[in-house]
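Single-structure report; data block below.
A single protein chain has been removed from this complex, and every other one stays in its place.
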Amino acid sequence: MENINVAVLGATGAVGQKFVALLQHPPYFRVRELVASSRSAGRSYRDAVTWVQNTPIPESVAAMDVKSIEEPLDSPILFSGLDSSIAGAVEERYAQAGHVVISNSKNHRMDADVPLVIPEINADHLALIERQPYAGALVTNPNCSTIFLAMALAPLHQAFGIDAVQVSTLQAISGAGYPGLSATDINGNVIPHISGEEEKLETETLKILGVIDGDKIAPAEMRISAQCTRVPVIDGHTETLSVKLQSHATIGDVRNALEAFRGFPQEAGLPSAPRQPLWVFDDPSRPQPARDLWVDGGMATLIGRLRPCPVFDLRMVLLGHNTIRGAAGAAILNAEALVAKDYVTSDGLLRRSEAVQGREPAEAGAGL
Amino acid sequence: MENINVAVLGATGAVGQKFVALLQHPPYFRVRELVASSRSAGRSYRDAVTWVQNTPIPESVAAMDVKSIEEPLDSPILFSGLDSSIAGAVEERYAQAGHVVISNSKNHRMDADVPLVIPEINADHLALIERQPYAGALVTNPNCSTIFLAMALAPLHQAFGIDAVQVSTLQAISGAGYPGLSATDINGNVIPHISGEEEKLETETLKILGVIDGDKIAPAEMRISAQCTRVPVIDGHTETLSVKLQSHATIGDVRNALEAFRGFPQEAGLPSAPRQPLWVFDDPSRPQPARDLWVDGGMATLIGRLRPCPVFDLRMVLLGHNTIRGAAGAAILNAEALVAKDYVTSDGLLRRSEAVQGREPAEAGAGL
Amino acid sequence: MENINVAVLGATGAVGQKFVALLQHPPYFRVRELVASSRSAGRSYRDAVTWVQNTPIPESVAAMDVKSIEEPLDSPILFSGLDSSIAGAVEERYAQAGHVVISNSKNHRMDADVPLVIPEINADHLALIERQPYAGALVTNPNCSTIFLAMALAPLHQAFGIDAVQVSTLQAISGAGYPGLSATDINGNVIPHISGEEEKLETETLKILGVIDGDKIAPAEMRISAQCTRVPVIDGHTETLSVKLQSHATIGDVRNALEAFRGFPQEAGLPSAPRQPLWVFDDPSRPQPARDLWVDGGMATLIGRLRPCPVFDLRMVLLGHNTIRGAAGAAILNAEALVAKDYVTSDGLLRRSEAVQGREPAEAGAGL
Partner (left out) sequence: MENINVAVLGATGAVGQKFVALLQHPPYFRVRELVASSRSAGRSYRDAVTWVQNTPIPESVAAMDVKSIEEPLDSPILFSGLDSSIAGAVEERYAQAGHVVISNSKNHRMDADVPLVIPEINADHLALIERQPYAGALVTNPNCSTIFLAMALAPLHQAFGIDAVQVSTLQAISGAGYPGLSATDINGNVIPHISGEEEKLETETLKILGVIDGDKIAPAEMRISAQCTRVPVIDGHTETLSVKLQSHATIGDVRNALEAFRGFPQEAGLPSAPRQPLWVFDDPSRPQPARDLWVDGGMATLIGRLRPCPVFDLRMVLLGHNTIRGAAGAAILNAEALVAKDYVTSDGLLRRSEAVQGREPAEAGAGL
């Protein structure tokens, strides 16, 4: 099993901390560099960070000196939880310098040559990195709410076709980062707007569900309308969903498609993969953020209240852990997919098309 | 100004308490009887009630003896906040005994001869009481979430016609009554199901927007899909809404229709009427339960984020005070409408068709 | 009735907003200038402020241009809700320029020549302004938690003497200002530390309960130990209290002393004065922030669970509205006291010792 050195960019931020917490165990990666703004650089991680996780700072990194995002780095893989105000340029610079940047930031998600990946759905989009002008590469995962939406839509899109989607979200506080929202603003309150969020749901989903068409992604054709709200819940994004299909399907058909859905992470046995990507609950009061977030280590998408819709065809409720499956865990799963697909190896080299394409038949033969 | 004696049925419950709190001031009514289960009967209101309002028990009723719902009552008007497990039979018995029962309970809302009224929209439906087999009468107001939805849809239905609606609600804790929800269940959580709520939104709205057709209501023809959730907010139901119109309208047209909307309560100057039934906010982060509930004393419906919808025609966010405009205040406004329309007078008599119909031309002439 | 022009310093902050909201009605003052940092200066108040009150911005000030704290001001009275990082120098400068600065900031509270006033307790300390080197004057009110503690201790100190106090606080989110606390930090959490708060409770209380001794205040002699925590409550500071008295008193004696307590605001009938400064509840589950904050318009101190202590003599629970009685309302009451004592008149002049002292007999004769 590989043990590739990685760096965390934006290591003192909320997503960066989650990277650090999640990366202390899995077999593929080993955190060797923590990178933050020049303000934190030179201090130990323990001193530089306001740690807001409910597990302690891993001993293996607490004493590590924080590096500056101005510095050159040694690790072949960089997990980026950088704030979008700086992520665009910094991530590009590191990709140019030869690193494989696995980014949770929004900046490059919609770039034509950047894969926007949920590996259960479109692990094949990773091949886009072949088209990138970088010595390294840049891979992104979607916005948190988009991930759960796309996960639920993917099997329906594949099996029945989707015409239109109405989605309304109830998003958790942690989605705003740290310090994020003022307690005065959200305690016992609902904020009916999250800047830029609805556009992400409406556009990123189409790219993820799209297909490779030459050197770009042809987005899926469906209409999506998203309305996003913030609610006083710490972790866990809930979404209510109405879907109009292109072909007829019973609720039973839909349920079967959801529960049977598997993708590359399950097939390749990636360490962070949920055993089952989509869980369907029978109890109409579930799933709930306070009860159900930790199914499959926070990496599953939870579905409830699957039922007909008097306007469209079917309705359901989605729930997912926004900082695990919706952010850091999503990025780590992308990196694991890159490793499993031999884009990155233990000696840190990024193997380009010849190697990768040479292996495809074997992979295909292995059922991947 | 009239000062009609009224009783509150279910006076110790959450809605009953809100009736008591709201009825201490307005000019039309004077609380003279407090009625609850036989368990509370015979005790002073102060002793019988677990008062959960953030204003003290009105001095005028604190020492009043609670009567039993088994007893005959003196007041011509009865405001009912009874639990639906008993409201059906009790309200009917009192209506048969000659009382005008103004009910917030769900039991009789969909009865063919019972008006389900939001007086800004369908005050004319009050005429249905002429068809009732009771010596008294029975008038109902809709479910809390339905009220805000119907208020926002009414002007669009009138001006442009509505084809379809997708609505998703984020409902407050107080909507579940008292003691209602366990804190363990809702603190920092979202519950994606409220039993029976979606059906109410989908059916009550059609009756309210319908028209009198002989001795019944012909419901409005539109398709509504509702998804209801509970969120950790004390007061204030938020709803996200997508609407497909029958005829073309710009967002400006829609806004004009919403802001210009007035009805009988405004025209008749009813004491509990909001000055303006529908308020439209420009700030995309509003309306919010913690900030905006008290516009027009909690009797207004607040609208935000009016914008186009990529699937339907337009989207918006609704907010209203669920225990004021959504419950007790709605019932009181109905009673005020009955008084203003001379169905009930200060000496307590219910004037039937001859009187009422005799007045209609004058009312019409007055622009009502 | 006077109608003195006032300015609000720090008008866009949390305390400043509360000043603006509270000052829209009372008879003594009229907001004529809104003052904030140079960043806000020149913009209309509506544009400059992130209004976080649950009542709308008063129409009378919404369009007013915000002035800079660098500018000279016209109003004789300035209410300061400035942040402590700048309050010290700015308030002093305005006092030197001839203004009466009524400050809620901590900076000058413990200055020897600055009165730290709760007018029910030590309105006589206002005479300290005679000793100040300013053309104007500087008057402060205590820290929010201190106010409720001092209010409860004052009658016991007067009647029985106090030897020692142990107090533990549960303070609301709004006490941290705006944006104040991160929702990530306090949602569903307790933070067991509020920087500098315990010291304020332990020292300010002694000054307030002290007596004028020549040109300074001789602090009261008692030992106070305070432990302060933050809890996820929007408004309302709760405090648990154990008190060791110097002389014997029954719980009945203590209750009588608390309920009978009145001071200058009640005697002079100040507009913002609570009718009764201290309310004692019988119900052991009260007072509660969500139920009882609005007694006497948020200006009362609420006491519950008065009972013996197995270690000291007695225990009780305190509650008060931290942004009303604990901040802006406290400052306004101080200003009203200055007006009622003729330190400030409608033409804005500050009458110094000759005038004030000349009136004292008459005031005394009027029962003040």
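Order as written gives the chain letters A, B and C; numbering starts at 1 within each chain.
The criterion applied here is as follows: a residue touches a chain if its C-beta (ideal position, glycine included) is under 8 Å from a C-beta of that chain, and two chains touch if they have at least 3 such contacts.
Keep in mind that what you see is a predicted model, and the values were worked out from it rather than measured.
Considering the full assembly, B:D185 is the residue among B:D65, B:D185, B:E267 or B:D342 that touches the omitted chain. Across the interface with the omitted chain, chain A contributes residues 52-56, 187-188, 234, 290-295. Touching residues on chain B toward the chain that is not drawn are 14, 52, 173-174, 176, 178-188, 232, 234.
Residues of chain C in contact with the chain left out of this view: 164-166, 168, 170, 187-193, 202, 223-225, 227, 229, 231-234, 236, 238, 240, 242, 284-291, 304-305, 309-312, 315, 317, 319.
By our rule, only the chains that are shown with their structure count from here on.
Two copies of one sequence, chain B and chain C, touch each other mainly through matching residues, since over half of the numbers at the interface are common to both. Put simply, the C-alpha centre of chain A and that of chain C have 50 angstrom between them. Remark: chain B and chain C have CA centroids separated by 41 Å (rounded to whole angstrom). Each of residues 187-188, 232, 234 in chain A touches at least two other chains.
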